[in-house]
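Only one protein chain is missing; all other protein chains are in place.
On to subunit A.
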Amino acid sequence: MKHGLVMDNIRKWVPFLVLLVLVLFFAAVNPHFLSLRNFARIAVSSSPALMVAVGATFVILMGSIDLSMEGTVAVCAVVFAMLLNRLGGSLAHMGWLAIPGAMIAGGVLGAVNGLIHVRLRIPSFMASLSMGFVGVGLSLLMTGGNRILIGDPLFRSLLTVRIMSFPLMAYAALGGLLVAWFIQGRTTIGRNFYAIGGGEDLARASGLNVGRVRVIGFVLAGVFFALGAVLAVARLGIAETETGTGFMFLSITSVVVGGTALAGGSGGVWNTLVGVLIVNVIGNGMVVVGLPDYLQDGVLGLLVITAVYLSMDRRGLSFAR
């Protein structure tokens, strides 16, 4: 038994070790990788992804899955940009209201998502995937296929202003992560996510309103998707339907690589941070070491499989689900 406990402790740190090994490997091939400026570049590409992945973490902790992020991020980005431009075009005046506006939009989409899943008893996989398509369609309807530009220097300072070499958006994402950590560890709802993921029947038998918790989980995820959308707009200064593209693979992969179990009940937002960093370090590192681009997608896939193999505890699984 003692041996098992030791193994568990090691396994907990495996994602972090994977990250460390990757950093050392890329640094050995190209020493430029190990510079503060490059870390800042990785931080810029990780920040929006971190918020989206944190949102997905809550849902995955419950043993459900949310695949609506591409649509939700697109809608929230467009809602944010439209509100900001309508309210004077600058955060300095009324424009800051666009941020809560986008969060409300994300929350509403999440609520619809959760209610469809719980009330209509449609598996979360299908419900959220379909809602993602609805979101993409909705954002297309709102923009008419056009791009909305955000020029507000105050808002763009998230990218352009740096404190200790890192752009403001990295700190904003870190702030979001701390809030998520608080929700996960210090609130009833956060503990309930683990309870449902660990054993839904037990949670139900203990008198927990499982349906309600699930809907709240999806709402929370939607709000974090909205934060991701705002940071994605901050990164490029553009809001469009394609703002959401790629976030599904990026966030789900990050959550799993970070060591959160897809079956629910174990893992958390710090795992997700490590997972997001692993995926973005791979993405950045492959360009930095000059891997031919026809190999990059394949290598990314292999590295993800390796990372998941090392970090997941599969003893309890009779077969892979």
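One rule holds in what follows: contacts are C-beta pairs under 8 Å (C-beta built on N, C-alpha and C of every residue); 3 or more make two chains touch, one makes a residue touch a chain; residues count from 1.
Quick note on the criterion: contacts and distances are computed from a predicted model.
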item: Name per UniProt, for the chain absent here [options: "Nitrogen fixation NifU-like protein", "Acyltransferase", "Monosaccharide ABC transporter substrate-binding protein (CUT2 family)" or "NADH-quinone oxidoreductase subunit L"]; value: "Monosaccharide ABC transporter substrate-binding protein (CUT2 family)"
item: From A:Asn146, A:Thr187 or A:Asn209, residue that would touch the chain that is not displayed; value: A:Asn146
item: Candidates A:Ala92, A:Ile122, A:Leu178 or A:Val287 - the one touching the absent chain; value: A:Val287
item: Absent-chain contact - pick from A:Gly114, A:Pro167 or A:Gly259; value: A:Pro167
item: Residues belonging to subunit A that touch the chain removed from view; value: 30, 32-33, 35, 37-38, 41, 44-45, 136, 140, 144-147, 149, 159-160, 167, 232, 235-238, 240-243, 245-246, 283-284, 286-290, 293-294
